[in-house]
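Shown here is a partial selection of chains from the complex, left in place.
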Amino acid sequence: MREIYMDHSATTPVDPEVFNAMIPYYTDRFGNASSIHTKGQRARQAVDQARSQAAELLGASEREIVFTSGGTEANNQAIISYLSNNPDKGRHLITSAIEHHAVLDAFLHLAKRGYELTVLPVTADGLVEPDILKAAMKPTTALVSIMHANNEVGTIQPIKELAAVAHAGGAVFHTDAVQTVGKLPIDVEEMDVDMLAASSHKLYGPKGVGCLYVKRGIRVGNYFHGGGQERGLRPGTENVPGIVGFGTACKLAHINLPERQTRLNKMGQRLKEGILNSIPHSRLTGHPVKRLPGSVSVCFEFVEGESILLMLDSYGIMASSGSACTSGSLDPSHVLLALGLPHEIAHGSLRLTLGKDNTEEDVDKVLEVLPNIIQNLRGMSPLCN
Amino acid sequence: MYSQKVMNHFMNPRNVGRIDLPSGSGEVGNAVCGDIMHIDIKVADNIITDVKFKTFGCAAAIATSSMVTEMVKGKSLQEAEQITNQTVAEALDGLPPVKMHCSNLAADALHAAIADYMRKEANKLGVS
């Protein structure tokens, strides 16, 4: 059975070219980048090269990139270390209701530590409206953090406009771009963000590495305490092979982005329309057009997400859901609820996220089996007859 | 995550559907919580001669529903009442800890159906 992986927003395979670039750094060029000897210096050069590759993808300069262990760390560091390093700034913070937990929970942590937190609502399509942000700004607002695109429903935010509002109000602007780096063109200058978080494993790089962009002049601090790595901003022995892989993934993304974007947009469009047209009582979640290329998120009434996933898996189709109740909680995700979806509908969510290796045949296959799966499950459901 | 038995009952659920004119019906859970189980039973001479279910929920919810119907078919009401969430989970070779409340529902729906039948019987006696 051909495996049809459609869960690229969860994670991506490492590109073979990326992996090839990493190989030498495990057993041969394994030096510690802080060591003075040849092996150390070679590792240092590899880290420097990766830094310039990451910087180039983001439109940043090399000194503005801090390598981290992933998107969670990058977001945590941006938010928490910025505030602890700028105690003179106000104590009001703004974020949105559909952020990833790596952002939301960092803010909730700060709220418990005495910061005042505003969580902005979103439209039914998942948009944070600049006017809503404007109305929420206070003289004491120190930091605004709005994600570039949402991982569950794919909605892309008007970051440039939002950053402008934050800046007009005297606040610093951070964006969680974990879902967009490598998928959408990014230029930190043009978007005018002060900080931006990225995670390697979402763009065909290895897991366990990511980066934080910090605009020159923005005083973030270290989140870890320890050695002087990353100019003191990220203590801990550098994950050299991981960083090399991330750098290479950035390089490849930079080259392939326009073509991939067009292709995934088109394929995603067909998948979306095919599903909505062939399955009654189904609806798209997120924005109809402002969405991540190749990201299709839908809700089916009368059925539950995990059941859909396991049925799809039996056909070799791998997807995810915002409502698979594995965590012991019966609540659908905070994102689906923030969009105003009723619980019973949010329970039937399915997310299919296409990637570079998916083919039109993969889309055909999903469109062939999904309607039957939904019909089957509905046949068991007491909610429909 | 799931045992083979759970996956088997999930992929090939037994006794799905509704019974026309059931002797008793039970429904537990609600759509807001993400799981509803409905069980119909047919009873003759104190024996559950037929049982069917409809379930909205995760794989564990569907598998436990299916399993409970298989466990009670042909059993006396007294035997059926002995079934607990624990015995359903055991019959499925266990459930992941976070899914234990699903098996809860299956046993609950069955007991609700039996109670419904008892109530109807009592009402009949009362009338006659």
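Read from first to last, the chains carry the letters A and B; within each, the first residue is number 1.
Basically, a contact is a pair of C-beta atoms (placed from the backbone, for glycine too) under 8 Å apart; a residue touches a chain by one contact, two chains touch by 3 or more.
As the structure is a prediction and not an experimental result, all values here were calculated from the model.
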item: Copies of each displayed chain within the entire complex, written as a formula; value: A x2, B x1
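By our rule, only the chains that are shown with their structure count from here on.
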item: Mean-CA-position distance for chain B and chain A (Å); value: 41
item: Residues of chain A defined as touching chain B within the complex; value: 302-307, 310-311, 314, 323-328, 330-332, 342-344, 347, 379-383
item: Sites on chain B touched by chain A in the complex; value: 1, 7, 10-11, 13, 16, 27, 31-38, 53-59, 61-62, 96-98
